[in-house]
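Left out: one protein chain. Kept in place: all the others.
First chain written, first letter: the chains are A, B and C, and each begins at residue 1.
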Amino acid sequence: MSKLRVGVIGAGAMGASHARTLATGVPSAEVTRVFDMDTARAKQIADEVGGAPADSPESLIAEVDAFVVASPDFTHADLAVAGVEAGKHVLCEKPLAVTADDARRVVDAEVAAGRRFVQVGFNRRFDPGFVSLKGSITDGSVGRVQVLHGIHRNASNATSTDSSTLVTGSMIHEFDTFRWLLDDEIAGIRVESPVADGFKDPQIATLWMRGGQMITAEVYVNAAYGYDVRVEVVGDAGSATLEPRTPVVRRIAGQGGSSIGSDFVEHFLESYRLELAAWADASLRGEVVGASAWDGFAANLVAASGVRALTEGTRETVAVPERPALYA
Amino acid sequence: MSKLRVGVIGAGAMGASHARTLATGVPSAEVTRVFDMDTARAKQIADEVGGAPADSPESLIAEVDAFVVASPDFTHADLAVAGVEAGKHVLCEKPLAVTADDARRVVDAEVAAGRRFVQVGFNRRFDPGFVSLKGSITDGSVGRVQVLHGIHRNASNATSTDSSTLVTGSMIHEFDTFRWLLDDEIAGIRVESPVADGFKDPQIATLWMRGGQMITAEVYVNAAYGYDVRVEVVGDAGSATLEPRTPVVRRIAGQGGSSIGSDFVEHFLESYRLELAAWADASLRGEVVGASAWDGFAANLVAASGVRALTEGTRETVAVPERPALYA
Amino acid sequence: MSKLRVGVIGAGAMGASHARTLATGVPSAEVTRVFDMDTARAKQIADEVGGAPADSPESLIAEVDAFVVASPDFTHADLAVAGVEAGKHVLCEKPLAVTADDARRVVDAEVAAGRRFVQVGFNRRFDPGFVSLKGSITDGSVGRVQVLHGIHRNASNATSTDSSTLVTGSMIHEFDTFRWLLDDEIAGIRVESPVADGFKDPQIATLWMRGGQMITAEVYVNAAYGYDVRVEVVGDAGSATLEPRTPVVRRIAGQGGSSIGSDFVEHFLESYRLELAAWADASLRGEVVGASAWDGFAANLVAASGVRALTEGTRETVAVPERPALYA
Partner (left out) sequence: MSKLRVGVIGAGAMGASHARTLATGVPSAEVTRVFDMDTARAKQIADEVGGAPADSPESLIAEVDAFVVASPDFTHADLAVAGVEAGKHVLCEKPLAVTADDARRVVDAEVAAGRRFVQVGFNRRFDPGFVSLKGSITDGSVGRVQVLHGIHRNASNATSTDSSTLVTGSMIHEFDTFRWLLDDEIAGIRVESPVADGFKDPQIATLWMRGGQMITAEVYVNAAYGYDVRVEVVGDAGSATLEPRTPVVRRIAGQGGSSIGSDFVEHFLESYRLELAAWADASLRGEVVGASAWDGFAANLVAASGVRALTEGTRETVAVPERPALYA
């Protein structure tokens, strides 16, 4: 089998993790190029994974079969478009773009190319727990879904540092999760917070799916105690809850329980490996799996509506345009 | 010790359960009179607990030291007022009244009497699990509370049979729970449902406390799988979740887990006993513990706002008037 | 209903708890007499529960309908025999006697009287969790039982202060539990410890039932972290485990879990109330429920074999004599 020659753009925590995971866990790929604005960092990670640093994103794209975008969010859309135009498969970290308009450009580029190249890094779609949760819907266990509840907490905020980026950077995971779980578009959104002024954290979103389901989602990026992602799906026959627990229970000094980590990369490490492996294998076949550019665009649309809802105190309708046939 | 002579008005499932619990689990009380419109039923329960049937609520009130109101909701307020006027201690099942105006009459009667006689049967305040949950707030474990999430599901609907009584009969438990947990009034409410027409079940309420906290509450009275009440309290230092589990885990045929009952009376039986015992002991001392008439009135006010919010599609402000000094 | 006039002999922690539980949770009984070698203590508890102190166990027995034995273990058998001879119902705390010979005297007294009066305080038989666990056997859920595993840990040792009393005072609960769960006699026992010298704590017992099942039981009375009692029943169709958990889960500072208490009285408080209520009601009917004198004797026999097995390093056969017809 020939391997997929992969470039990694952006060698920060996420990019370095992806480069290492590809090198140590995905035999169908090899990391041949790494780019970062910090050239020393790029060289360090490239050395570590057996590749070479690239001079620019452009040269990197020219020298690889496919590439991972883990650079700052504002660069995502342009790099994804560049990948489409170069005919190279792209795994673009979420969000696909900072604005829905920018995300739309990626969709338009694929439609113009008549072919899909971009997978958006909504890794939960590859997490065995989330896959099992979805199975509780698709196998009919919970019956007709009526309500979902999502919890998304970080110990302390990293990238989501103001009221808007909490929606566009963190809560966007929930938007994709709900769309994917229910295989449906989000039709309406409200976002509110118990915090009146300054950084509105936590936030509580209320969402409506086209199919009628209602969803509550709490995102709290300074929840102090640890990283905690849970989803409950409630149907007319039962309920299914994803609530991960480490497998060791300690009973010490009057307390019995398990440790809760604070690092989402570690929490989802196996899902990242499965995501990268699925992406590499699909890229070798000329296919795209996981979240598409359309999914990335739709998530951006919801996020934009969410920011508006939070700012204006309104319930916003999410106006998702007609889906191009390419994403049928 | 002389015993509290107790009458029970209403010998349906709840009233009969209370009569039996008093007879078998509360030594400081004795059930001396039972009234029910169904006189045969009244006699049967009276015989069972060692009391005598009463001819009318009025005669019952005259013949006892204190009484339990477990008759239909529309009779609650008048009976509570009659108790106040007769100077008899009353344990009135929730809700205190069908309307907030009626509940106000009970408050006014107590204010006129210059003394409290009425405890409202919000039994969760005596449930060891709820008491422990409140302890996680008052002992500072979770830090400053930001958000609460409530779940209240029944296997199938009993008394809550339309969109409004779901709020006034079932969700009213959540209203009292949140007020009690946070020792604060509810300031605003929204109630929505994924069900467009007919019986709106499940319903999702969003609530705001005066102190700023936001709350989501799902009530689903036809949840099919069983009776399930959970509350999570989220603060800036941590989270505490009440999630009862039966103590036996069975591993059979590829599934490991615990049974979930469908009967709320059985679920909360010990809390009913603790509630009745606390009521009887306080009545003997001439005191009132647990939820007061004011608490019952406040819950009715929130419920009225909730019904309006559901019907009108609005967010309602809950206008709680000034609290009389009697309830300080 | 006339009440059962109850005397309590021994007003230590257990006796005082029983007196209070009778007074506040068992309407069919009233504590009329309390005896303790410490007469001030007896008066204090008697005052608290509305009874009077007794001058001696003998006078107490003469002045009540029934009595609870919660005095030191070495007094149990004589008091139980005195109860039988006086025709008074007795709830005797475990163990029924210090030696199997002494326990046999109680059995013989009942056989001579032709009637049973004695219930032994193996309270787990009334604990809802244990009752549910037994239900997993009797309803066929786990299939044919093959193996049981018991865990019994205290935070620190109270009454079990040497290698022998750990068996006769603590592990004796397990002996009764296994006999009751499987409705069968214990046929053989081995008791060993990882501790070579001094106080052998923890201890591990291996037991064989007449029906062939094997059992492991760990008893550790200085387990430091808290009070923890668990039992797993393993059959050829599945497994059922009693593993109580407090209903509130806290997530704080990287740990998620529940509190573990250290006080067995508090842990089993509701089971003590159910035990005392069942005893009082049965006594009023002239019946005995729960563990009989025979069960107490059998547990003593097993304990004696267990001490021998521990001391000698042997596997001991438990020679249970033929069961008198009175206990059929």
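Everything that follows uses one rule, which is that a contact is a pair of C-beta atoms (placed from the backbone, for glycine too) under 8 Å apart; a residue touches a chain by one contact, two chains touch by 3 or more.
Quantities reported herein were computed from a predicted structural model and do not represent experimental measurements.
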Listed residues A:G12, A:G129, A:G188 or A:G212, member touching the removed chain: A:G129
Omitted-chain contact residue, chosen from A:I151, A:A240, A:I260 or A:L310: A:A240
Per the touch definition above, residue among C:L79, C:I137, C:M171 or C:V234 touching the missing chain: C:V234
Contact residue for the chain not shown (choose from A:V34, A:A77, A:V106 or A:V142): A:V142
Hidden partner interface residues of subunit B, rising order: 155, 224-226, 228, 245, 249-262
Absent-chain interface as seen on subunit A, which is shown: 1, 22-30, 50, 128-129, 132-133, 136, 141-142, 237-253, 270, 273, 277
Interface residues of subunit C (partner: the chain not displayed): 143, 146-147, 149, 153, 192-196, 202, 204, 206, 208, 212-214, 216, 218, 220, 222-225, 228, 234, 236-239
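In the analysis below, only the chains that are shown with their structure count from here on.
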Equivalent-chain rotation between subunit C and subunit B, CA atoms, steps of 5 degrees: 180
CA centroid of subunit A to CA centroid of subunit B, Å: 43
Subunit B-subunit C separation of Cα centroids, rounded to whole Å: 37
Inter-centroid spacing, subunit C versus subunit A (mean Cα positions, whole Å): 57
Residue numbers of subunit C (touch at least two other chains): 245, 249, 251-253
